[in-house]
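Only one protein chain is missing; all other protein chains are in place.
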Amino acid sequence: MLLKRGNAEAGRARLPLAARSFVGEALDRRAFLRRSGLGIGSVAVLGALGPGSVRKAASVPGPMAGAPVEIRKNICTHCSVGCTVIAEVQNGVWTGQEPGWDSPINRGTHCAKGAAIREVVQGERRLKYPMKLVGGSWQRISWDQAVEEIGDKLLALREEAGADSVYWLGSAKFTNEASYLLRKFAAFWGTNNVDHQARICHSTTVAGVANTWGYGAQTNSYNDLRNAKTMIIMGGNPAEAHPISMQHILAGKEINRANLVVIDPRMTRTAAHATLYLRMRPGTDIPVLMGIMWHVVKNGWEDKDFIRQRVYGMDQVLKEIEKYPPEEVERISGVPGDQLRRVAEMLAKERPATLIWAMGQTQKTVGTANVRASCIALLLTGNVGAPGTGANIFRGHTNVQGATDLGLDVTSLPLYYGLTESAWKHWARVWEVDYGWFEGRFDEVPAKSGRDARSRKKNMETPGLTSTRWFDGALLPPEEIDQRSPVRAMFVMGHGGNTITRIPDAVRGVEKLDLLVVVDPYPTSFASMSERKDGTYLLPACTSLEMEGSRTASNRSLQWGEQIVKPVFESKNDYEIMYRFARKFGFADLLFKNIAVENGVPSAEDILREINRGGWSTGYCGQSPERLKAHMRHQDKFDIVTLRASKDAPEVGGDYYGLPWPCWGKPEIRHPGTAVLYNTALHVKDGGSTFRARFGLERNGETLLAEDSYTKGSELTDGYPEFTMGVLKKLGWDKDLTPEELEIINRIGGAQVDSVSWAIDLSGGIQRVCLEHGVMHYGNGKARAVAWNLPDPIPVHREPIYSPDPALVAKYPTRPDERQLRMPNIGFSVQKAAVENNIAREFPIVLSSGRLVEYEGGGEETRSNRWLAELQQDMFVEVNPADAAERGITDGQWVWVFGAENKAKARVKALVTERVGKGVAWMPFHFAGFYEGADLRGRYPVGADPIVLGESVNTVTTYGYDPVTNMHEAKCTLCQIRPA
Amino acid sequence: MARMKFLCDANRCIECNACVTACKNEHDVPWGIQRRRVITLNDGKPGERSVSVSCMHCTDAPCAAVCPVDCFYRTDDGLILHSKDLCIGCGYCFYACPFGAPQYPRVGNFGSRGKMDKCTFCAGGPEPDSTEAEYVKYGRNRLAEGKLPLCASMCSTKSLLAGDGEVLEEIYRTRVATRGYGSGLWGWRTAYGDTAES
Partner (left out) sequence: MATRRNPEPALVTLRVLAAALAVAFLVGVGPAVAQQPSGSNPTAMSVTEEGLLRELDRVQGRITIPDGKLAVLEQPQGRDYRRFHEGWLPWIAGIAILAMIVAIGVYYFVRGPIRLRRGEESGPTILRFDAFERFTHWMTATSFILLALTGLNYVFGKRLLMPLFGPGAFAEWSQWAKYAHNFLAWPFIIGVLLMLALWVKDNVPDRYDLAWLKAGGGLFGGEEPPSARFNAGQKLIFWSVVIGGAALSVSGILMVFPFALTGIGGMQTAQYVHSIVAAILIAIMIAHIYIGTIGMEGAWNAMGSGQVDLDWARHHHPVWVADQVDRRLDSAAAPAE
């Protein structure tokens, strides 16, 4: 369909380089922008060059002979690995890209997306100026008009329906500073309805992992995989989703002759490089993990010392494991017991071993429990807290880790302080704004359907509704929605609409909104998915390559990105956009009290400094802009395996690359960051740490503090609780505080100065003193095999809402209906109805979804990139040859995929392949722009439509939410496939 | 003089297509022209491997032999480059090339398929190095700037290597010795094998 050659592109391309010399005009930034905005008669010029002689239809400008070249460094935005992008800039135009050899993370390499990233900035399909939908057609407006109109509408809604009626959706492609700023912005607006993509990628990981040992992040790093002797990838396909990580994985596999085990329903590109591949049924991670642990326990392979010293509750887990003998596991998952025995043996005996996962484990109704099971398997075999071990959680976007850390989340203020009064007070102190002022910003929620009314303060401390359910928040009867009124407006920054399940419902949700604002470099599927005629605005944000700021990679390293070029077209950066709206809402002066604003653009460095001043809980306090910039200058000084610079390296001596959080204390004390979490073999000043003592001192008479385990050089040689001023005093260490530190602590504590903890001590004194004494201020606790505060304290198998096997549903039903995060979760009723209505007979194929290497997320950005779009021109469904033969489907043919809900259907191409097993189908989730067979290209603003459009898999995905985080179920539902 | 070659270690290639888009980015290769591509063999089946392939710059290049206008030439580095001024777009080189490297701007041959385009090993063409005339026809000349081809430089897993053939062989041999397996030097026998010179 799109197999037309480049010359055809010339018509709408900007003036090609070939023609440039012809008109004798050097390309500079202004000329580039002028041409980009307006088509000029380049065809005629091209024609003059004669038949067959023109190769190029240059859309992106090539190098300019003679013009000086500036090199700028930024970070690739397409996944969490954090590859350095080296841009060559001439006359303000990005003209070339070079390999960034010095980066210890990617060592010059890229995947298809990173190698094509220049087009993301210079691409002609970008949204070029603010637009507004008037009677169904897009009109160009000015920024001032846009901010005025949107601002007035939002203020009116706030008045009429309350602050919670506006939903603020942020982005994992934000910088840390923008993430923090939007969270702060939402606090000033007066709502906790602020979320981002982490909800749909790793919210369950964060919940599950943090509830196990303290922090919800990858414990080790991509580079550290080079130390592993066994790598088990379960629920991840790094070859497509994190290609650069494969450099480290394959290096580990080769250098250590490590085992590379891939457990997946699909024979993925990653599995092709495994030394052992196991095929499981989608949605059976817990039985598989339990089955592995069953063999570990049966053979006595568990790490008894590690468990005794550092794990709570393993004995209770052992009883649960007994319920998963090999026969039962094979019946549920399809994986034979002897194969799991081999995995168990590797995990326990060929150490260090690590577990790697991504959305295969998290995007499930049992996401949190899956992740917990993985953590428990690591604890059981002593594979946490050392190089080559750990939970290597591969996150999704550039800065999804950072955006999560900085609280773009309905359940917490920045850096996991939560929403408690003390959290609000902490941030109020950092922001230098009166705590009481915030209280006045929040809604009062009336009593509804037997639920109590909520005061402003109570509402301030109540988690918001999640991005997975925003449309339920707009559509459900108001009494079902636990806030003052339903969602009336969406303010979406850098977030696609097609990555969330149940699109038919989302379409109705979008249509119900009073106001939809999309702030993005591309129109996104939000612009095209509905039949809205008015009340919709598109505001061009620049990409994060056009702005400076830090990003946190999956391994918790922060990297500072420079502005490569000024925002192209009329786009503006996130800081400026938020500043403009803050000014409109009247709280700009408060919001930017300690942040310099120059020409209307807030300073990223100042925002990071403010984060440093408040980020004690997670160790975001030591990464000053100056230190991060020094790291970018000296990338070549860091070791590729340990990520550490030698002690004598200039400026960065002894640091771990990117000061991976936690990087304790003030920047001046030069904590090196923490490359491997919970590693007791190092001194705390060298990045050593313990499991966090955040769950109390004891439970049911059993201690929750570590026993006989402590970090190297610790003055306390046993477990200990987290530090407060009181503990410090008890140990007599308070004498080590400087007068300035003491003064600040006294000011915070007032009458209860002893209760001032390491996390709210704005002086950093408690942290500094603890580090001096070789102890970890957050305490030395045990990891929890039993997390009693979670719905399933020990993971148990629960069938997906739409399961192909009703008998298994009877034995392993999903959790009962319950209210969570302002919403009812009626998964149990839906599952019951599906069994009663024999859905599995009508829709016999399990449908899973996932990622393609060429595209990312909702895909608007990458499908608008001609270098990437060419490589994947059609949405498809992978069908096993046996299933295809039964249905008379041939490779490449158009088929209908029918979903189990909403009578939904999607018209896609069949890719008949053995990658998927019989009875399983798989679709990529990056497509949008077609809906149930209809082409929606006309709904995009002219010229800003992505090159490739296709049906969204989420048109046919179904109900299902994790009880802890309301993560959606994107990995297992049921479908039927028929030739179209 | 170094003898430049490409080597794709299929035990490393993950079909990420970085080599493909790096090439497109560097040379602004138009839609429809694939100077480099990645092919997956035995897709989804036992033994699946992906291999990145472009012009291999063969020792005794079939394209050059069959060209009716002799537009190909061989550089001191052993690269097979061509002159678009001479090319008449007949398509013979594609029929002769074992690796499907030559590409044409137009699908049909009615009139002409346009000037053939292929991988230059980032070494441009007959025009003076790093001039606009060279860039327009052949893309950037990295070799003249002392840099190796971008596809291999950016390869995500260092599967694709470019450089002096002897060095590449040495790297590959070390890898195989370290890891204990190797599925071979894909395409080398065909590209470089039958001749005395290597």
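Think of it as A and B in the order they're written, each chain with its own count starting at 1.
By definition in this document, a contact is a pair of C-beta atoms (placed from the backbone, for glycine too) under 8 Å apart; a residue touches a chain by one contact, two chains touch by 3 or more.
Note that this is a predicted model, so its numbers are computed, not measured.
Here is the thing to keep in mind: the chain we left out touches A, B in the whole complex. Screening A:813, A:881 or A:919 for touch with the missing chain picks out A:881. Screening A:273, A:395 or A:484 against the full complex identifies A:273 as the residue touching the chain left out. Here one chain is not drawn; of B:4, B:23 or B:53, the residue touching it is B:53. Counting the whole complex, the residues of subunit B in touch with the unshown chain are 3, 10-11, 32, 34, 37-51, 53, 62, 65-71, 85-92, 94-100, 107-113, 166, 173, 176-177, 180-187, 189-190, 192-193, 195-198.
One chain of the complex is left out; on subunit A, the residues touching it are 1-3, 52, 260, 267, 271-280, 334-336, 338-339, 342, 854, 870-874, 880-881, 913-914, 917.
Going forward, only the chains that are shown with their structure count from here on.
Taking each chain's centre as the mean of its C-alpha atoms, subunit A lies 37 Å from subunit B.
Put simply, subunit A touches subunit B in their complex at residues 2-9, 17-18, 21, 51-60, 62-63, 65, 96-99, 108-116, 118-119, 239-240, 243-244, 246-247, 250, 253-255, 257, 267, 269-270, 272-273, 853-854, 866-868, 870-871, 913-916. On the side of subunit B, the complex with subunit A involves touching residues 11-12, 14-22, 24-26, 28-33, 40, 43-45, 48-50, 84, 89, 105-107, 111-112, 114-115, 117, 130-132, 135-138, 140, 147, 150, 153-158, 175, 178-180.
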